[in-house]
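For this depiction, one protein chain was excluded, whereas all remaining protein chains were kept in their positions.
Chain naming follows the written order as A and B, and within any one chain the residues start at number 1.
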Amino acid sequence: MRFLNRSVGRLSRHRRRPLAGLVLLLLGLLLTGGLYSAFAPATASTASDNEELVAEGRELFLVGCAFCHGQNGEGVSTVNGNWLGPTLAGVGAAAVDFQVGTGRMPMAQPGAQNPTKPVSYDQDEIDALAAYVASLAPGPSVPDPSDYSLAGLSSDEREEAIARGGQIFLTNCTACHNYAGKGGAMPRGGYAPNLSDTSAKHIYEALLTGPGQMDSFSNGNLSPEEKRDVIAYLYSLREQPAYGGFTFGSLGPVGEGLLAWVIGIGALVAIATWIAAHTARSNKKKGATA
Amino acid sequence: MSDQHGPDELGPGEHGSSDLPDKYAGHEGEIQSADEPIRNPGLPQHTWRPTDVDPKAERRAERQVAGIFGLAALCAVLFVVSYFVFDIGGSPEDDVPTIFGLGASNVALGGTLGLALLLIGIGLIQWARKLMSDHEMVEMRHPARSSDEDREATIKALNDGLEESGIARRPLVRNSLLGAVTVLLAPAVVLLRDLGPTPNQVAEEADYPGAGLEKTVWEKGMRVVRDVVGTPIRPGDMEIGDLFNAEPEIIFAVDEEGEPILEGEPLLIAKSKAAVVLIRMDPDENKPAPGRENWAIDGILCYSKICTHVGCPISLNERKTHHLLCPCHQSTFDLADAAKVVFGPAARPLPQLPLAVDSEGYLVAQSDFREPVGPSFWERDSQASTTE
Partner (left out) sequence: MSIDTSKVATSNSSAAIADKPNPVGAVANWADERLGLASLAKKNLRKVFPDHWSFMLGEIALWSFVVLLLSGVFLTLWYDPTMAEVHYEGSYAQLRGIEMSGAYASALHLSFDVRGGLLMRQMHHWAAMLFIASMMIHLLRVFFTGAHRKPREMNWVIGCLLLILGTLEGFTGYSLPDDLLSGTGIRAADGFMKASPVIGSYMSFFLFGGEFPGTHIIPRLYVVHILLIPGLLLALITAHMLLLVYHKHTQWAGPGRTEQNVVGFPMLPVYAAKAGGFFFIVFGVCALMGGLFTINGVWLYGPYDPSKVTAGSQPDWYMGWPDGALRIMPGLETHIFGHTISWNVMLPILVLPIVMFLVLMVLPFVEAWITGDKRDHHLLQRPRNAPTRTAFMVALMTMYGLFWAAGGNDIIAIKLHLSINQITYFMRVAVFVGPVIAFIITKRWCISLQRKDQEDLLHGYETGIIMRSPEGGYSERHLPLSPDRAYVLAAHDRDPDVIAELEAGPSGPDGNGVEPKKGIAGALEGARQRLRTAMYADNVQKPTREELEAAHHHAEHEHELQAGVEGEAADGHQFDGHHAVEDDRLRADD
């Protein structure tokens, strides 16, 4: 029985390199892992895809967000009890998709409100960040385009949806965002932004998550259908022409008064100056020969 | 040279000496002509325009003016054409004709009409400036006051008339006439009484619910429902940070035949006082006023949506500070502190609606508001308790 043990020392001495054990370990791991991923049920594989996304998100988070929001998204508070960056546990993927997708985050400097600015991450990175933040605690998820699309509705139903969306908009939104969605003032330098260029997905997410000082309009407040109707109404405003002519920002009587003075009175006073001005004079005298 | 007056005729710095009043005596220095430093040089020499002296320029001006009028006529014709060519539109399905993204009908009609009118005006002005005689003319003024003869004649006529009427000599007739005419004011005023009911009449006799300045349609057990859609609300529907624009359920209620219970005038009146906002905040943040501890349900609070300043509806909420801002005059209310006024011209906090949960789990009111809703008025007892 000694053939297995014939020359342990000789065999070992010849084959064993310093890292041979390690290589063998890695090979074993790869083999097991590969067999596992090949034969294990599908959910296990998406879990690991999501985990990758989460991991990627965490990497991005640590670089771009952790300074204000903490290493684990727990938030960073300041000396006088305010938040430098609030906790992100529970805000959900929708909030991240909105804030980062509109360029509001990363915030360039602290202030009354974070404005939109050029987006710092591409959509894949945003998805990763969103996945990471969603992993911290359950929260609203990114809506599916079918959530806010009117596809599949008849023409009459579409018209009804848009009309209903208009009434919901006028009840819940115009107080801050103005009748045409052009924005309005809030206390202490805050403002409700202009909605003219906001995408449908971002409007939905803003309604859902209540970014900044905006109230949330959770699905218990405005149901997904109602959100869809509001978005449809806003899009219908974008598509319709300006029936009466230039609108100059649709900010109401203030702009109109400015126009009346500057253009109306300005033009008429200028014309009055022309009417009463001396006309060209000639040196010649009437009746004199040329 | 009949249109020129030499300096002698005018006199240097002459003013209306006939208007010198006695009170101004002692200040003759200002109006004495001898003191005036510079004499009036008289009307300047008339200078001719090119169109006066040069027949070619004149004909060119004529053609210019006629051309402007012709263009105006063309624009008027284009107006008629645009009227029939452009539809206004209004549906998204319509192919609304546009000009540079603006409604084509309005722009075309306004542009053509405006140009037509403008060009006629410009043509007329050019005609006056270039071709009509521009010799300056002089017309003498007359004092505003009537001549002494006219005054005397008027006074005499007045006196004769009054004397013949005897109004001075017959005080009984005169005074009784005055008395009668004065009393005639009463029918004129009284006729306006039925412009509207008095506040008391409305409060006591009106037949619609929630009548009067001191009441609304809210009552014990009335559900709070979402505005526009009319669905009742469970506490669980609300998340912290939500703001619901809500109404009492009677606004959307229908009777057995499916007819709305409130419509027309009573509906508008009800909405103008009963609209509310529901807000859910962290229960720890809420500092209820004394006596109001059980008015909130787990951080859910209900306040009147009608501003106490002049009555605009409010729903601009700052989620984190729970400050509610009115867009009309920027009154700001702290919803965690019984809607106390923290900024702006409002003087009183928003009335709060006490909430409860009914047997099916929906939010209901415990009672009507405990104080009148909306702007202040003279009879409002603003010191009365707001918690009974």
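Everything below uses one rule, namely that a contact is a pair of C-beta atoms (placed from the backbone, for glycine too) under 8 Å apart; a residue touches a chain by one contact, two chains touch by 3 or more.
Quantities reported herein were computed from a predicted structural model and do not represent experimental measurements.
A.B. asks: Could you list, sorted by label, every displayed chain in contact with the chain left out?
C.D. replies: In the entire complex, chains touched by the missing one are A, B.
A.B. asks: Among B:A61, B:L78 or B:L115, exactly one should touch the missing chain; which is it?
C.D. replies: Considering the complete complex, B:L115 is the one touching the chain left out.
A.B. asks: Tell me which residue among B:R280, B:H322, B:R348 or B:R370 touches the hidden chain in the full complex.
C.D. replies: B:R348
A.B. asks: Hey, which subunit A residues sit against the chain that's not shown?
C.D. replies: Missing-chain contacts on subunit A: residues 112, 159-160, 162-163, 166-167, 170-171, 174-180, 182-189, 191-192, 233, 236-237, 242-248, 250-261, 263-265, 267-269, 271-273, 275-277.
A.B. asks: Mind listing the subunit B residues that contact the chain we can't see here?
C.D. replies: Subunit B touches the missing chain through residues 4-5, 10-11, 13-16, 19-27, 29-31, 34-44, 83, 86, 88-93, 102-103, 105-111, 113-125, 127-128, 132-134, 136-141, 143-144, 192, 195-199, 202, 206, 211-213, 227, 245, 247, 263-265, 268-269, 271-272, 275, 305-306, 309-316, 327-331, 341, 343-348, 374-384.
Going forward, only the chains that are shown with their structure count from here on.
A.B. asks: What is the distance in Å between the mean C-alpha positions of subunit A and subunit B?
C.D. replies: Distance between chain centres, rounded to whole Å: 40 Å.
A.B. asks: Give the list of subunit A residues in touch with subunit B in this complex.
C.D. replies: 155, 159, 162, 164, 167-168, 171-172, 175-176, 184, 186-187, 190, 192, 210, 212-218, 220-221, 226, 236, 239-246, 274-275, 279-282, 284-286, 288
A.B. asks: Looking at the complex, which residues from subunit B come into contact with subunit A?
C.D. replies: Spelled out, the residues of subunit B in touch with subunit A are 47-50, 52-54, 88-93, 96, 98, 101-104, 106-107, 110, 125, 129-130, 134, 226-229, 233-234, 236-239, 241-245, 279, 313-321, 323, 325, 327, 330, 332, 343.
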